[in-house]
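The other protein chains are all here in position, but one chain of the complex has been omitted.
Coming up: chain A.
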Amino acid sequence: MSVELAGITKRFPGVVANHDIHLSVRKGTVHALVGENGAGKSTLMKILYGMQKPDEGTIAVDGEQVAFASPADAITRGIGMVHQHFMLADYLTVLENVVLGSEKLHGIGAAARRRIVEISERYGLGVRPDALVEDLGVADRQRVEILKVLYRGARILILDEPTAVLVPQEVDALFDNLRELKAEGLSVIFISHKLGEVLSVADEITVIRRGTTVGTAVPAETTSRQLAEMMVGSELPTPETAESTVTDKPVIQVEGLTVYAGGGASLGESGSVGEAPAAGSLAGAASAGDAKRVLDDVTFTIHAGEVMGIAGVEGNGQTELVDALIGLKNADSGTVRFLGEEITSWPTRRRREQGVGYIPEDRHRHGLLLEAPLWENRILGHVTEKPNSKGFWLDPKGAQADTRRIVEEYDVRTPGIDVTAASLSGGNQQKLIVGREMSHKPRFLIAAHPTRGVDVGAQAAIWDQIREARREGLAVLLISADLDELIGLSDTLRVIYDGRLVADADPAAITPEELGSAMTGAASGHLEHVERAERAEEAPEDEAR
């Protein structure tokens, strides 16, 4: 065994990020660690790399028990990490980048160069020591990062979502490199949530869900369907929607919605906010002409009392769809109608005032002011509405009183409403957000991963809230990575792939496995699975129902 983690538990205030995790990596293998975002993968890797200390459990490297106080200790033990975001200085050469911080090993001159070339040849990395990093492409930079780690004597490499930034050919090249590494007796820990890749490169797979390891698999004996099932889990309380409450009154009608990737704006940065015609961000307008379509001709209708679920692998346009609906991003073409009125050019505030509720995907970035007290967070997003303001003036008393009500009704566990949002656990932050949005009686709710990182009890409570509001005529767009949640809550289901709605399904007749395979199948172009799962063919455009 080259690395063995046993019984690792890590608690943050009010949250258990890792719970009793077991992970064994054999020498000379690629070991994949898969799980949804927020499942606890990064915390675990931070522990292994010495950035966090576990509260319980042991780490053994090469059979010897170790305790890391810092990444420097981990490096001494031969553990190296390649971060998802590269840490290279653009204006330095590869050689300079590699020796930076490790000048003591082989100096900064000829000896260092020899060593770099030697490593590069040995593992087939093809790195040129004198190239400027600025001139290198993403894949080359990644190889420099790997070389940097090897130069420091790593025998165990942690790669955090290394394929996220690569195109398919580059992924294949990376996998060849990884095979070279393991042939030389090194171990690789490969973090990913792309199941197809994991199956092709890993020797062993450990699945992590909700902070704990749920199982280990060998690629030869498993399918992506089974893996998806393990990742998503099915022992959770199923969110059954009892009876259909769908009416024929359309609440939100989206037609031909198309959004182009626009440089910085596509990251949802603040710069992209603005009036409709101003497509440019603060950093300057991106030319839409040759840009990729992150949303391509999306058409759907959600009726009062209907929950429409969107299934899809993350990064296929869900974020852009949400941004376009709440007004953070402007449609490049197509229309959005809300209760019959065209709102395509409305700014975000007007949409929210008129009854569009928003549970954001990333609550820290879009849903909360982390260092502000809870009652100010209750105002956020609804500053122009009662009870938060009276005309031009803020109404702190009203907001505070209403925050107390939300804390009570939605069971937000907090000692008071004056503590900062940052001091609450993720689940309680989420309950506050759900409470806030529901308090304004939305007609249309955008719920992106409404129960992500939320404990089981709170999850059921949030589901109840959504179901109840739905009975009263709320239209909901539900985006979730939890397939049980999608199937259980939704009245209709769509599958999004590469910015397009490519399939739909009847939640009553589909299983998580079938839906999961539609998503992975779509991702690798195997759409025939879906047909058994009762859906339309890929070709015909998604009609508004």
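We adopt the following convention: a residue touches a chain if its C-beta (ideal position, glycine included) is under 8 Å from a C-beta of that chain, and two chains touch if they have at least 3 such contacts; residues count from 1.
In this text, contacts and distances are computed from a predicted model.
Engineer: The chain dropped from view, which UniProt name applies: "ABC transporter permease", "Putative aldouronate transport system substrate-binding protein", "NADH-quinone oxidoreductase subunit D" or "Fe-S metabolism protein SufE"?
Structural biologist: Record says "ABC transporter permease".
Engineer: One chain is left out of this view; which of A:155, A:366, A:467 or A:494 touches it in the full complex?
Structural biologist: Of the candidates A:155, A:366, A:467 or A:494, A:366 is in touch with the missing chain.
Engineer: Quick one: which of A:29, A:223 or A:348 touches the chain that's been left out?
Structural biologist: Residue touching the chain left out of view: A:348.
Engineer: Can you say which of A:413, A:441 or A:471 touches the chain missing from this structure?
Structural biologist: Here the residue in touch with the unshown chain is A:413.
Engineer: If the hidden chain were put back, which of A:5, A:61, A:328 or A:518 would touch it?
Structural biologist: Per the contact definition at the top, the residue touching the missing chain is A:328.
Engineer: Mind listing the chain A residues that contact the chain we can't see here?
Structural biologist: Output for chain A: 12-17, 19, 38-40, 43, 210-212, 268-275, 278, 281-284, 326-328, 347-353, 358, 360, 365-372, 376, 379-384, 389, 392-394, 396, 413-420, 422-427, 453-458.
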